[in-house]
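In this view, the complex is presented without one of its protein chains, the others remaining in place.
Labels A and B are assigned to the chains in the order they are written; within every chain, residues are numbered from 1.
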Amino acid sequence: MTAAPYSEIWHRRTPRARLVRWMGWLCLVALFVWCWQVMTETTIWAFVTDAPRQAADIGGRMWPLEWGYVPELLLPLWDTINIATLGTLGGVAMAFPIAFLAARNTTPSAMVLRPVALFIIVASRSINALIWALLLVAIIGPGLLAGIVAIALRSIGFVGKLLYEAIEETDARQIEAVAATGASGPQVLNYGILPQIMPAFWGISVFRWDINIRESTILGLVGAGGIGLKLNASINTLAWDEVAVILLLILGTVVASEWVSARLRRAII
Amino acid sequence: MLHLKGVSKTYTSGDPALSDVTLSVPKGQILGLIGPSGAGKSTLIRCINRLVEPSAGSVTLGDVDLVRLGKADLRRQRRRIGMIFQEYALVERLTVMENVLSGRLGYVPFWRSFLRRYPARDVQTAYRLLDRVGLMDRADSRADALSGGQRQRVGIARALAQEPELLLVDEPTASLDPKTSRQIMRLITEICAERGLPAIVNIHDVPLAQQFMQRIVGLRAGRIVFDGPPSELTEDALTEIYGAEDWNAMRQGDAEQAEAEADAKRRMEALAQ
Partner (left out) sequence: MSTAYPATWRKPPQLIRSTRWRYAVQLGIALYLAMALGTIEVDWSRVAEGLARGQRFAAGFLQPDFTSRWTDISRGLIESLTMTLTSTVVGVLISVPIGIGAAANLVPAPVYYVCRGIIAVSRALQEVIIAIFLVAMFGFGPFAGFLTLSFATIGFLAKLLADDIEEIEPGQVEAVRATGASWAQLVDYAVQPQVMPRLIGLSLYRLDINFRESAVIGIVGAGGIGATLNTAIDRYEYDSAGAILLLIIGIVMIAEYGSSYLRKFLQ
């Protein structure tokens, strides 16, 4: 073997690229440290070091579980499920037309209506159901209705976004073929586009319902009805044994709803 | 019957797809449109029913100039033009019957189409057409449950349900096996003959075109370079359409491939030793 003039050093990246990467990581670390300092400025470290003892204390008070509390929780739980279901229905009903306004291939006006629809979607997505509930409780008073409207408003963005993406991904050839028969605009929608997005539509709706069950369990914290009201009451009285029962019930409901939604989605698709 | 005069199309990207195409199709004639991909075949037939808007020229069907029509009039005229698509373009999630009935969309009001309550005559026509293409028993199947050949038959029935005066056919056999391709072509030509329907058929398969077409038009880079009966489609004419340099390039590509393979083989042998 003759010694070939091959380099003995190999680098994956050029020196410049490596420098950029290192600088990027360095900036991230510096940013993290700075953020950490700003964030913990007001933190009282005595509380933090005390936390394990607090945790043990709370854990100790959770036991034994207050099972006798369960019958009292069933009605609020029923309310919670209703908030999620009716809220989903309302949200989906509002999201459906908005999705058509927002999709590039179906919007009647790309200059005016599409940005408006996109803004509604972003606004709804940015603001959590709990914040909507906070506002609505202040406006229309505490109760189920505030919860339902909050869930509906929050669902618009999620359903609207996924649905308009589904509309934009429809097969243009099928739509073209329907248009070529001399069909009118609404007929093209009905025959060319709707059949293509229906499975996505049902899947998204059921998925959102599942998420809404989860979200509606806490709406009661701000007075919007459901099992969260009980949770709030128990936390305020520091009745941790009741809190633990409520949490277990919520956990059970969430798992059950996830199972139901998975089954439903499989049946649809 | 159909007259195209000076039809040109330039896409917004600036690529000229068609330049100055003038063509007449008399009643009952089946015309095959051949040419390399990108020659503008698809654009040409879409300019006729204005799925693609032509940039210049006129398209007259009977005595109506299709290019100058408003939206509502265009829809009324599109009913007269049946179209059969490459890869079927059926609405996959609807039933076969709905797909065939969708050929009547231009004739019925929205509420009828929405409720799927078509006039009795339309339903009978749809059944008769399904019987004609041999799919009577699949009326209630979903379109995505059918095989390729069956789907294209549904596509044919849909186009015929319009009771068209002209048939536009875009690569009807592009995704079918040779035997099914021939069956579909035979069905289309038979139906055209039965009804005296003129048809323009985009087709990339030259032997199939020669076998079934009455007249062949060769398109190259958006211009007509051949127009005559299949018997005149000689080797020279094909070179004119598909271009000599293309053949050479293809052969050159083959040579390169062969060389690379030989090289790889030599290396493998060297390794084995």
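In this section, a residue touches a chain if its C-beta (ideal position, glycine included) is under 8 Å from a C-beta of that chain, and two chains touch if they have at least 3 such contacts.
Predicted model only: the values in this text are computed from it and were never measured.
Trainee: Omitted chain: which shown chains does it touch?
Mentor: By the stated touch criterion, the chain not on view contacts A, B.
Trainee: Looking at A:Leu113, A:Leu194, A:Ala233 or A:Leu247, which makes contact with the chain not pictured?
Mentor: Selected residue, touching the omitted chain: A:Leu247.
Trainee: Can you say which of A:Trp22, A:Trp63 or A:Trp78 touches the chain missing from this structure?
Mentor: Considering the complete complex, A:Trp78 is the one touching the chain left out.
Trainee: Quick one: which of A:Leu74, A:Ala138 or A:Ala172 touches the chain that's been left out?
Mentor: Counting the whole complex, the residue in contact with the absent chain is A:Ala138.
Trainee: Kindly note down the residues of chain A that lie in touch with the hidden chain.
Mentor: For chain A, the residues touching the absent chain are 28, 31-32, 35-36, 38-40, 42-44, 47-48, 51, 54-55, 58, 78-79, 82, 85-86, 122-123, 125-128, 130-131, 134-135, 138-141, 143-145, 148, 214-215, 217-218, 221-222, 231, 235, 247, 250-251, 254-255, 267-268.
Trainee: Using the document's contact rule, name the residues of chain B that touch the chain not shown here.
Mentor: Chain B touches the chain not shown through residues 95, 97-98, 101, 116, 118, 120-121, 123-124, 126-128, 131, 139-140.
Simple rule for what comes next: only the chains that are shown with their structure count from here on.
Trainee: Between chain A and chain B, tell me the centre distance in angstrom, where each centre is the average of that chain's C-alpha atoms.
Mentor: Comparing mean C-alpha positions, chain B is 46 Å from chain A.
Trainee: Which residues of chain B touch chain A in their complex?
Mentor: Listed in rising order, the residues are 49, 51, 75-79, 81, 83, 85-87, 89-94, 98, 102-107, 110, 113-114, 155, 158, 162.
Trainee: Within the complex, which stretch of chain A touches chain B?
Mentor: Those in contact with chain B are residues 171, 173-174, 176-184, 186-187, 190-192, 195-196, 198-199.
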